[in-house]
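Missing here is one protein chain; the remaining ones are kept as they sit in the complex.
The first chain written gets the first letter, and so on, giving A and B; residue counts start at 1 in each chain.
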Amino acid sequence: MTSTDTRPSPHFGWSLPQPVLSLWTLAVPLAAVWLFSSVASRISPSASIDLGYALATLVIVVAMWTFIGNSGVLSFGHIAFVAVGAWTMSLLTISPTVKSSIMPNLAPFLAETTLDPYLALLIAAAVGGLTAVISGFALMRLHGLEAGIATFALLMLVVQVLTYWSAIGPKSGQSMTGVPRSFDLQSTLLIALIVIVIAWGYGQSVSARMLRASRESVQAAPASGISITRHRIIAFAVSGALAGVGGAVWAQTNRVVQASQFGLDFTFTTIAMLVIGGMLSLWGAVVGTLLISAMNHVLGLLENGMQIGGVIVSLPSGSRLVIVAAFMVLIIIFRPSGITGGREARWPFRQRDPYLTGAITAVGEAKKR
Amino acid sequence: MIPVIQSLIDATSAGAVYALAALGIGLVFGVLRLANFANGEIITGAGYALVLLWPLSWPLALAASVVVAVGLSLLMDLAVFRWMRSQSPAALLIASFGVSILLQRAFEGIFGVNVRTGAVAPALTKSVNIGGLRLSLLAVVAIVLAAVLLLGVHLFLTRSRMGLQVQAAAADFREARILGIRSGAVIAVTLGMSGLLAAAVAFVLTAQSGSVNPTFGVQVTVFGLIGAVIGGLNRIGGALIGGFAVGFSLSLFTTWLPAGLGDFRVAFVYLLVIIVLVIVPNGIFAGRTAKERA
Partner (left out) sequence: MSSHDDARVLTVSGLSVAYGGVPAVSDLNLHVDAGELVGVIGPNGAGKSSTLLGIVNAVRSGSTEVSLQGVDLRRMPPERVARSGLALVTEGHHIFGRLSVHDNLRLGTTARRDRKGLKHDLRWVHELFPVLEEFADRPAGLLSGGQQQQLAIGRALLASPTLLALDEPSLGLSPTAVDTVFAAIESVCARGTAVLLVEQRAQQTVATAARTYVLSEGRITMTLSPTDADDSALLMKAYLGS
């Protein structure tokens, strides 16, 4: 916590300028993701596969943080933007031959178009952002519980539309297969790192700071002249765009996309990762995702039967979600601010100037509830 | 004319079921500030009791469903929500989401992933023909059951001593305690009532479908939650009406949407919900700004 000790520190005691300290909060998550990926890609083929999903999920959870962490408003609907992004990516990268056979009712423009995967990625971001802006105008006056449930209704609406509207996808809930693998692991990692930089950059913006100021007191902020709704819509749009990117990456990792994949389970898993890591900070989003992804990988091995010592340990299938759920419930009861406590990555050496120490922890910190 | 009346009857019966679900959710929210996502699993649990025990003995099945529903309600609070009394409604919602997932998997583990079939109250699947109108006995029972339970809850809340205490606790929990109202008793009674309502919902749904599965109660709870929010979570009556409206419109959309759009009936309900929330952000009956309670 903030030190009130004003004696000169015996540790590395020079005062660092603020920009360096801010960049530290970006550098640590980037380094963690890079390190995680380096290790995971070298362990085993199955770990590499799981790494691909982990990176896609990381993009999604970081996108969720961009809105939820900065605004303090709960959103259960971000998987809607993930779905939209996945849909876009699939439609624009699956070959026309495959499209015409599995989606006969597709609008001609969509059936014939195929684009460069990076371009498709950008369009997926745009579509995700646009969907967010439109729905944001409707939903951003809400907060708390009502926001959670209204955004949930949004998710359900989007999933229903994607399931049944055969002009933009397969008929009645069928799946889109044949989504090509457009990004290798290196590219996926690069995309994830760029998303983190963008999310961090947004977090440094004036709009985001104003939003964070309104987080603690929804009543006080308007009095100081801050238009909460406008800034929330901006946050929602940015997070929608990033979630679209996440969906696109996920789609090309999974190779199969179906409306029913974007429902309660996916929503729960991503929310759980964010809650476990710490809802209010970017570092929390990263920590939560990497931790749970690693855990999922290990549990997956155990579900298939793994040899520990001389014993073969085997877990029933479906255990993964149970354990994540149990973990999340425990965290929310005993440490609701998450593993990181909602704080960004901190400079580990003590500063001589206690005022500056306070400044570090002020970046992205939230009042303990 | 007849198709119109027919569809109104069907819609009312659907509305009645969702109203019961929303009322159970609204009651618990009023006292505990908990919008319980896991209410679906309470319904599912009661559903399993009904489907599996009905062939043995129907009084046993009915009793068991109520016991299971009330028991799950109380257990959830004891295990999870009791430790979170000081946290925000949003945090409680997330926690209830976690509990919901845990219980779904538990049901999967105990009863298997697949649908379990079994007739519940098969006598009710008959229809009666009255002057061209096909009245499903189940629809009538659903409406009557809902009306009776709603009246019962209303009378309990307004006339009985404990009911008044529940209302007081829902209005101002701290003040109620300072007056001497036992929080433990009020919470237990409220959870018990919501369990009873959940069992009633399970009864109608299992009688309708003759089956149950691990995610049996999810859909009705999602709609119930949404209905309660539209109606205005701060008013018990509001939650009820919101739930009814959602069920009612869902049924009407199912009947009246033109052929090409039929698949989108659920989408239309969600769209309607979002439109309502845009116009009245805090719910139709919430009145003045309903800020989050402490």
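Everything below uses one rule, namely that a residue touches a chain if its C-beta (ideal position, glycine included) is under 8 Å from a C-beta of that chain, and two chains touch if they have at least 3 such contacts.
Everything quoted here is computed from the prediction, not taken from an experiment.
One chain is not displayed; in the complete assembly it touches the shown chains B. Residue B:Gln167 is the one among B:Ser136, B:Gln167, B:Ser211 or B:Thr254 that touches the chain missing from this view.
Of the candidate positions B:Ile110, B:Ile130 or B:Ile178, contact with the unshown chain belongs to B:Ile178. Within the complete assembly, residues 161, 164-165, 167-168, 171-172, 174-183 of subunit B touch the chain that is not shown.
The rule we apply is simple: only the chains that are shown with their structure count from here on.
Here the CA centre of subunit A is 32 Å from the CA centre of subunit B.
Of all residues in subunit A, those touching subunit B in their complex are 74, 135, 138-139, 141-146, 148-150, 152-154, 156-157, 160-161, 163-165, 172, 218-219, 264-265, 268, 271-272, 275, 316, 318, 321-322, 325-326, 328-329, 332-334, 336, 369.
Chain contact summary for the complex, subunit B toward subunit A: residues 35, 80, 83-84, 87-91, 93-95, 97-99, 101-102, 105, 108-109, 218, 222, 225-226, 229, 233, 263-264, 266-267, 270-271, 273-275, 277-278, 281-283, 291-292.
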